[in-house]
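All protein chains but one are shown in place.
Letters A and B name the chains as they come in the text, with residue numbers starting at 1 for each one.
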Amino acid sequence: MIRRHLPFATVAVIALVAAPLLLEPFRLGLLAKYLCYAIVALGIGLAWGQGGMLTLGQGVFFGLGGYSMAMYLKLAEGGGLPDFMVWSGVEELPALWVPFANPVFALGMAVLGPVALALVLGTLVFRQRVRGAYFAILTQALAAAMVILLVGQQGLTGGTNGMTNFFELFGQDLAEDSTQRGLYLVVAGVLGVLYLATRQLVQSRYGRLLVAVRDGEDRVRFLGYDPALVKTVTFAASAGMAGLAGALFVPVVGIISPALLGVVPSLELVVAVAVGGRHALAGAVLGAVVMGYAKTALSEQFAGGWLYLQGALFILVMTLAPKGVVGLAGRLRRARTT
Amino acid sequence: MRISRPILSGLLALALTACGSGAAPAADSDEIKVGLLHSLSGTMAISEVTVRDAELLAIEEINKAGGVLGKKLVPVVEDGASDWPTFAEKATKLIRQDKVATVFGGWTSASRKAMLPVFERYKALLWYPVQYEGLESSPYIFYTGATTNQQIIPGLDYLKEQGKKSLFLVGSDYVFPRTANKIIKAYAASNGMTILGEEYTPLGHTEYSTLVNKVMGAKPDAVFNTLNGDSNVAFFKQFKSAGGTAESMPVLSVSIAEEEVTGIGVDNVAGHPVAWNYYQTTDTPANTAFVKAYKAKYGAAKVTSDPMEAGYNAVYLWAEAVKKAGTTEVEAVRKAAPGIALERPEGLVTIDGDNQHMYKTARIGIIQPDGLIKQVWDSDRPIKPDPYLKGYPWAAGLAGQ
Partner (left out) sequence: MPAFLNQLPIGLSIGAVLLLIALGLTFTFGQMGVINMAHGEFIMAGAYTAFLLGDLLAALPVAFLVAGVMGLVLERAAIRHFYRRPLDTLLLTWGVSLVLQQLARDLFGAPNVQVPAPSWLAGGVGILPYNRLFIMGLAVAGVVAVWVYLTRTKLGRRTQAVVQNRQLAATSGIDTGRVDMLTFFIGSGLAGVAGVALTLIGPVGPALGTYYIVDAFLVVVAGGLGQLRGAVLAAIALGLLNSYAEFWSDASLAKVIVFAVVIAFLQVRPQGLFVLRSRVLT
């Protein structure tokens, strides 16, 4: 047991301890951002890699979490109405906003909001045995619709601009490097805990049932289980993770906008999971971090190149290494031992 | 957990490269680094690449003339990727890692709003080159494009002079059109104009037959168009094929410059008015030189447009402020900037001390069959910028005051 956990523990320690010491604040902030994405990726790894539900709308849940947090941060500033409401001509704080002044409510909504939405959606969709491509396209349409809704309600959500210009979180100045370092530790910690919890879940009886649903839904039904329930619960868990990631993302990056939760960012994360290796949870996490880093690094070097590279990477991974980097590594190791 | 050694070493390598690229080279004493932050990829690249080109041209010209304070300007170009959070991230990188003296960048209001907290937090300077919706005046941003009283209001004055009594408002669903339309409605209320309709479409919308039907059914004297980007193409094509003409129902646009005309199709848009502060045809000696230099550097077929000129100006205005301050230090430059007046391609441009916007001349032009824009009206003299419209009694009560 200890031996098996050793590599993970090493990585975790390096990430937790070494990164804040080695990286300058700007780069540490970027790493914290990638780790937020890694939390979403972990959820995708669970829903897609283990459960076979290709969700292309994880951005929706990420966004719900992010917006909940952003609403709290905007209200915590004090000084009356949030800035964007002033220039949108809103004169009184909308009723929807009022409870978000409470941090417990805001954080709760960041997780429970996505969970509730996923439960409703999952119940509706999976009961009707909508699956595979249909499910993927439905979730994609959901992401598209969500963006249009958010953009259209400018007085309530900040429209295309989204919300930005946050100053403090729980009394800590967000501009301070020490706050950002603390946030990094929180994000890394949350990712670690969620990773271990998800692994535990996957290795449990429930996890085996989930895989069985993925590989033969009808057969599982014939055995007397309810695949719709299993899928709905898993989908809700992944939505909750995405919501939490969104809530962490906002203070780390300092902005939430519809551009962060539409079709393209949702797909990019799925691709990151595929590149890392969808069937291994570690692959999902790794994929999100590597792809996030690659995007930053390559777009600093050449702008258009990122698109070519991202495209080429998908094509290569999908054709040559469908199990992702983790799968490839496993194959290499097997080749070496035999 | 079978995380293997290759992955582990990969993670380590990642962490190390991340630190490696973090080490900024020490600033060379005879160089000044300036950041250029525009979308070079994604949907906004169409517009923003040309602004970057104009800014690079200005930097090249300034360097040829001996640089600033005897030092050469070195541009550090970053890609905002048409994504607002990326703008904030890259702005942080330019300020903290590259330690640039100032940044020229942005196009959409959303990108500016995303960058604003970054510049205020690190007390760095941003020069923003595009017309926008006003109601903002950050101490760390200089606005070289028009605010509403230098573009929207002159546009309305022009329509009023033309005897247009009723308007239909068409816009993309984001901050600029919504704020612009609020101002237009207030203006109309106090100037005896009626607003027959107000419609917004999602960014990137391409199906305009319903909207055109609504416009045609309302029979306004003119349409005020704040659509953005590709939507303009679809709107004008479908407006024209539904029988809309510039004679019967002129569409006044505030986001269509020389650049966009070809993509929309000259046939579809010729004869319609636009409101800006500068056209390629603007008749000043500085503009003759600018157009010539731009075409020489980027090709004879290229056109110049208002945001490009505003970006080009921004570099010169900043350089002038640095010369006056004797240093690139931000607070000194901010103190030195007010009152700086330069003859630019659009005429005299003066930095306003109250709000760091520019005095600019408003111009209405008509799109010509050759794709260029001919001026038909101007405001005689540069207008004092008034982002909060404090000088307009009818605008009292608009948000942000």
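Basically, a contact is a pair of C-beta atoms (placed from the backbone, for glycine too) under 8 Å apart; a residue touches a chain by one contact, two chains touch by 3 or more.
What you see is a predicted model, and the numbers here were worked out from it, not measured in a lab.
Chemist: Would you mind listing the shown chains in contact with the chain that isn't displayed?
Modeler: Across the whole assembly, the hidden chain touches A, B.
Chemist: Check each of B:33, B:121, B:237 or B:272 against the chain that is not shown and name the one that touches it.
Modeler: Result: among the candidates, B:237 touches the missing chain.
Chemist: Which of B:45, B:349, B:364 or B:383 sits in contact with the chain that's absent?
Modeler: B:45
Chemist: For the chain not shown, which residue from B:66, B:217 or B:326 touches it across the whole complex?
Modeler: Of the listed residues, the one touching the omitted chain is B:217.
Chemist: Can you work out which residue in A:109, A:169, A:241 or A:263 touches the chain that's missing from view?
Modeler: Only one listed residue reaches the unshown chain, and that is A:263.
Chemist: Need a quick check: the contact residues on chain B for the chain that isn't drawn.
Modeler: 41, 43, 45-46, 49, 173, 199-202, 204-207, 209-211, 213-214, 217, 230, 233-234, 237-238, 241-243, 259-260, 262-267
Chemist: Residue by residue, what part of chain A touches the chain that was omitted?
Modeler: Touching the missing chain: residues 54, 124-125, 128-130, 132-134, 136-138, 140-142, 144-145, 148-149, 151-152, 217-219, 263, 267, 270-271, 274, 304, 307-308, 310-315, 318-319, 322.
We adopt the following convention: only the chains that are shown with their structure count from here on.
Chemist: Just how far, in Å, is the C-alpha centre of chain B from the one of chain A?
Modeler: 34
Chemist: Can you list the residues on chain B that touch chain A in the complex?
Modeler: Touching chain A: residues 1-8, 10-12, 14-15, 17-19, 21-22, 40-41, 45, 78-79, 81, 83-86, 88-89, 92-93, 96-97, 108-110, 113-114, 116-118, 121, 133, 135-136, 173-175, 178-179, 182, 200, 202-203, 398-400 of chain B.
Chemist: Which of the residues in chain A end up touching chain B in this complex?
Modeler: Residues 4-5, 7-8, 10-11, 14-15, 18-19, 22-27, 29-31, 33, 86-90, 148, 151-152, 154, 159-162, 164-166, 175, 199, 253-255, 257, 259-260, 280, 282, 286, 289-290, 293, 296-297, 299-300, 303-304, 306-307, 325-326, 329-330, 332-333 of chain A touch chain B in their complex.
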